[in-house]
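Left out: one protein chain. Kept in place: all the others.
And then chain A:
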Amino acid sequence: MTLPLSINNITAHYGTTKVLEDLSLDIGEGELVSLLGASGCGKTTTLRLIAGFLQPTSGTIRLGDKDLTKLPAHARDIGLVFQNYALFPHLSVRDNVAFGLKQRGIAAAERNKRANAFLERVGLDHLADRLPAALSGGQKQRVALARALVIEPPLLMFDEPLSNLDAKLRVDMRVEIRKLQRANGTTSVYVTHDQEEAFSISDRVAIMNEGRIMQLDTPETLYQRPANAFVARFVGFENLIPMTVTARDGETVTASLSDGSTLKFSQDRFGAIDDKFVLATRADGLSVSSDPGAEGIAAKLGLRTYLGRAYQYECETVAGKLIANGALSNPLEPGATAKLVPVADQCTILKPE
């Protein structure tokens, strides 16, 4: 069984401090959505509201046609996986996994059978009689995963489940989590502050900041078309350059920087362009050209670093310090002047902040 989750206009406070503001989020049946954001932005708070450990000040949370805010936490039927595993230290691995089944009144023989089956799925059937203290971090998290999945919840939630594991194991485990989630088709909310982790396993990612969702989209869209400056910076657009439109000719728009130098943009590529906008690129999206006649941003080159596939330069321009890449065939010295030419398909444009 799996159900869609719908969070509508949730506001939440700790004491008098507002932690979430008017947050809405719809997650489709079987979809995995990540909440991604810096420490303290309200990810865990959102999960705790859904799980029922915290009451929202206003707003509703619906799972299928149930209004979760009217149910106590123990009746919400949600599988939770915690960062610190939260296994029951006094129960064997098997009893940990069977705990939820026991609460559902399933007889001992049957729940042990199901627990064993799930332990086999996560590759831990040989450790069923151990206590959690005798497991490694990765094994503990597998037990926690089995414990949350065995009750076949309509919703699964993960709060930074991999951040206590080492890098290699993190990658293995996230693939495993995604496979199990896919196989069961369970609607899932996944909290992380690791962008790669979020992008690699999610159907959609919600990027959060200070209790709000800044953008909710597929990883591809977020990566290539951030909707605002915050998300752009978050996904690694180093260069945000304010521009003003000076001329329009059909679909071609000419815009200038504060020093008067101009660049041309095609509305076929970027959609309708407002009179004031921000050009956003990663270092890849600005190409360093030593040709003084090139149409680009005048720059004085600073520190050069070697990336293997290109050289990267720190550049002083009228728009402040920009990061741009240059060809390996033509290394330029610090102090040289050059033009930074935007690479159209590596750029996006944003509304001014």
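Observations on the structure shown:
As a convention for this text, a contact is a pair of C-beta atoms (placed from the backbone, for glycine too) under 8 Å apart; a residue touches a chain by one contact, two chains touch by 3 or more; residues count from 1.
What we mean here is this: contacts and distances are computed from a predicted model.
Note on the omitted subunit: UniProt lists it as "ABC transporter permease", one of the names in "2-hydroxyglutaryl-CoA dehydratase", "Cytochrome bc1 complex Rieske iron-sulfur subunit", "Ion-translocating oxidoreductase complex subunit B" or "ABC transporter permease". Touching the missing chain, out of A:L87, A:V205 or A:I323, is residue A:L87.
Looking at A:G37, A:P56, A:G100 or A:P219, the residue that reaches the missing chain in the full complex is A:G100. Hidden from this view is one chain, which touches chain A at 15, 51, 53, 73-80, 82, 84, 86-92, 95, 99-100, 103-104, 144, 147-148, 151.
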